[in-house]
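All protein chains but one are shown in place.
Naming follows writing order (A and B), and every chain is counted from residue 1.
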Amino acid sequence: MKERKCANCNNWSPHNLYSFVGYCYEKKKLSFSEYFCELFIELELEEEFYWCGTCRSIIESEEVKEHISKRHRISRRAFMDPDYREEIYEG
Amino acid sequence: MKGFDYKTDAWIQWCPGCGNYGILTALRNAIAEVEIDPKKLVIVSGIGCSSRIVYYIRGSNVHTIHGRAIPVASGIKLANPDLMVIVAGGDGDLLGIGAGHFVALGRRNIDLKVLIHDNAVYGLTKGQAGPTLPSAVKLRAMNYPNSHEALNPLLLAFASGYTFIARAFAYHVKPLKDLIKEVLMHRGSAVIDILQPCVTYNDLMTRDWFEKRIYYLDSLPNESELLQKMKEVDRIPLGVFYKIEKETFDQKINSIMGRKNKGVRNV
Partner (left out) sequence: MKVDLSLAIGGFQGGGIESAGQIALRAFVLKGYEVFGSREFHSNIIGAHSYYHIRVGGKALRLPLDALIALDAESIFTHLQSLSKEALLICDQYSLTTKASEIPSMSKALKRRIEQNYGDLSLNKILTDQELKIVALPMRDLLKELSHERSMISVSKALNVMGISAGLYLLGLNKETIKKAIEGQFSNPGINLKAMEIAIEKVKDLERKELPDGKKEDKLILSGNEAVAMAKISSGLDFLSFYPITPATDETLFIEKSGKIITVQAEDEISAIGMALGASLAGLRASTSTSGPGFSLMNEMVSFAVQAEIPIVITLWMRSSPSTGIATRTSQQDLLHAIFSGHGDTPKVVIASGDHSEAIEDTARAFELAEKFQIPVIHLLDKFIASAITTVDKNAFRTLPKRDFSENSDGYLRYKITEDGISPFLPIGRATMIVSSLEHDEYGSATEDPVDREKMILKRIKKLEKASEVLSEESYSVYGDHEPEITIVSFGSTKNAIMEAIEELKIPIKFVQLRILSPFPDLSKELVGKVLVIESNAGQLSFLLKVHCRVDGTAKKLNARPIYVDEVVKAIKAFMNGEKEVIMSEGV
């Protein structure tokens, strides 16, 4: 079994740019990757897309195994700052 | 082959959560199941976030300029009918600046498959109203509510003469893949309007918003209900609306010119 910390929790998503911090969708607040709490549940791998924090990219379910084998950080999705659009430039 | 085999090593540059990921996976899996030789696969796109798809699928692809994928793709297909030519682009690209070519393609019935990544915004230029955005809607990057009426891609396609007209939802990857497989088998101008939530700029037409409204057609609508189905807006039907077999443009040219060959051979 994986270590019981936010980074491995199904409720938690890392920030898309800074992977050491993220958002807990259960507690509805920010927490840090090494934190842990009683609500921990292990990551369930049954969706179509995942977030690889190492590659900073969305990956398909078929690719998950390969990324995990390279010890990449996988989570269900990425958390983005609510105001991130103010900070991106146009094309 | 598997969808995977068509992957490239480019770092994908869409926002996390973008509907384009669903389209990419569905398209990759569809061409894998149909087993198209990557050398014979030609994806032609315009300019926009969605048009970057050509970098993410291994093929013999062309990234053209804003709004002009259809003319370039038409030339390719007429020159070498053996190629599987797919046009991909945004609603702004294909139905705004490129609308004239979209109409002309329907009138010609060239064997091209047009995938509209329809997010109702100009994603790449930061969220201005796209041609399919309903009127009076004000999205987060807009100064004022939309003063244009929304264009209905299905009705436009029908009026233009497309011989395959369908609508899909980007996040329903498997049904989209099956639909793309079907369109790949069709001969003639075909279009799939793919509803594609833009997580960054379209704060109205979100994944949830669509999921509350979409439903699948049971069967191909008959002529009397076709237009009504295409026009439906409160609930949004998905699936194939229209499909007929007709002589294609190159067949017509060849018969007019009395030629046996289709297109230029030996390319």
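The definition used in the following text is that a contact is a pair of C-beta atoms (placed from the backbone, for glycine too) under 8 Å apart; a residue touches a chain by one contact, two chains touch by 3 or more.
Since the model is a prediction, treat every value here as computed from it, not as a measurement.
Asks: Out of B:P81, B:G123, B:P153 or B:P221, which is the one that touches the chain we can't see?
Replies: The missing chain is touched by B:G123.
Asks: Which one touches the absent chain: B:C15, B:I165 or B:L238?
Replies: For the chain that is not drawn, the touching residue is B:C15.
Asks: Footprint of the hidden chain on subunit A, which residues?
Replies: 15-18, 20-21, 29-30, 32, 54-57, 80-84, 86-91
Asks: In the full complex, which bits of subunit B touch the chain not displayed? Write them out.
Replies: 11, 13, 15-16, 47, 49, 63, 65-67, 96-97, 99, 122-126, 128-129, 131, 143-144, 148
Everything that follows uses one rule, which is that only the chains that are shown with their structure count from here on.
Asks: Provide the C-alpha centroid distance between subunit A and subunit B, rounded to the nearest whole angstrom.
Replies: Chain centres of subunit A and subunit B, defined by C-alpha means, are spaced 31 Å apart.
Asks: In the complex of these two chains, what residues of subunit B are touching subunit A?
Replies: 2-4, 11-12, 14-18, 21-22, 25, 49, 124-127, 140-141, 173, 200-201
Asks: Quick one: which bits of subunit A touch subunit B in the complex? Just the residue numbers, please.
Replies: 16, 48-49, 51, 55-58, 60, 62-63, 77-78, 80, 84-85, 88-91
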